[in-house]
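Yeah, one chain of the complex is gone here, protein chain that is, but the others are all in their spots.
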Amino acid sequence: MKLQFAAKSENESFARVAVASFISQLDPTLEEINDIKTVVSEAVTNSIIHGYEEDEKGIVTIYVSYDGEMVELTIEDNGKGIEDVESALQPLYTTKPELERSGMGFTIMENLMDDMEVESKIGEGTKVVLRKRFAINNTVN
Amino acid sequence: MKLQFAAKSENESFARVAVASFISQLDPTLEEINDIKTVVSEAVTNSIIHGYEEDEKGIVTIYVSYDGEMVELTIEDNGKGIEDVESALQPLYTTKPELERSGMGFTIMENLMDDMEVESKIGEGTKVVLRKRFAINNTVN
Partner (left out) sequence: IGEIQRFIRDDGTVKVSRSLKETANKVRKAKDEISKTLGRMPTVKEIADKLEISPEEVIFAQEASRAPASIHETVFE
């Protein structure tokens, strides 16, 4: 499935529930769904706050698919991009210390999922791909 | 917001939650939410069963927006299209009596919403636009 919405904080809760409700078809445990919700929050908040700096004209795109083994979650924006991805992935690294952000977003995503890839280009945007093993026989897309 | 998913019945429930949870930002009553869920079900089921005849390669697209006055809901497919839209809108009209369908889908949508437009072209697909007045001061998209 593919979901697109305006880059406003009010949409974060919507994005979390939409993804959770899609994944709930896989009969996950509460813990699994909570992990998914947390990573969606972190990635979507990053796109809204860092990528678009809360410009509501920005569009956040989420893709979710399941191949019978892995859930793949992609969160994408066409915002300002990340200057130095390697640094950004470090725990406690943040470019907005004034926002009381913890700098732990990427660290949390990496820890709750089995796999994380971050692609970013200045002026073009950021794409985060997250994967997690889900052991049931089903396919959703 | 824009939502796309595979034409399988399992996704109907997900579509209901996604649209209703988006609309929940407008502070609706439970009754208003139930109406929205019902029309989403009817339109999505039509796209899946009639438009794509349950071919899961088909994609259903939903757009939802709010302009401060009206919620506009568009449900679109690129399925087989409707031969005679005027007849299709009549109560009890159905081309799949064998499925125990009631032929009341469009009648229900028209009754629960303030406005309905149906555009369809054989071999190209069907687009249903539904509008309902929502009296709060907010904009979402």
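So that you can tell them apart, the chains are marked A and B in the order they are listed, and the count of residues begins at 1 in each.
Heads up, the rule we're going with is that a contact is a pair of C-beta atoms (placed from the backbone, for glycine too) under 8 Å apart; a residue touches a chain by one contact, two chains touch by 3 or more.
In this text, all values refer to a predicted model and were calculated from it rather than measured experimentally.
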### Query
Looking at the whole complex, which of A:27, A:53 or A:69 touches the chain that is not displayed?
A:27
### Task
Name, in rising order, the residues on chain B that touch the hidden chain in the full complex.
13, 16-17, 20-21, 24-25, 27-31, 33, 37
### Query
For chain A, which residues touch the unseen chain?
13-14, 16-17, 20-21, 24, 27-33
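The rule is short, and it goes like this: only the chains that are shown with their structure count from here on.
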## Note on the structure
chain B contacts chain A in the complex at 1-6, 10-11, 13-14, 17-18, 21-22, 24-25, 140-141
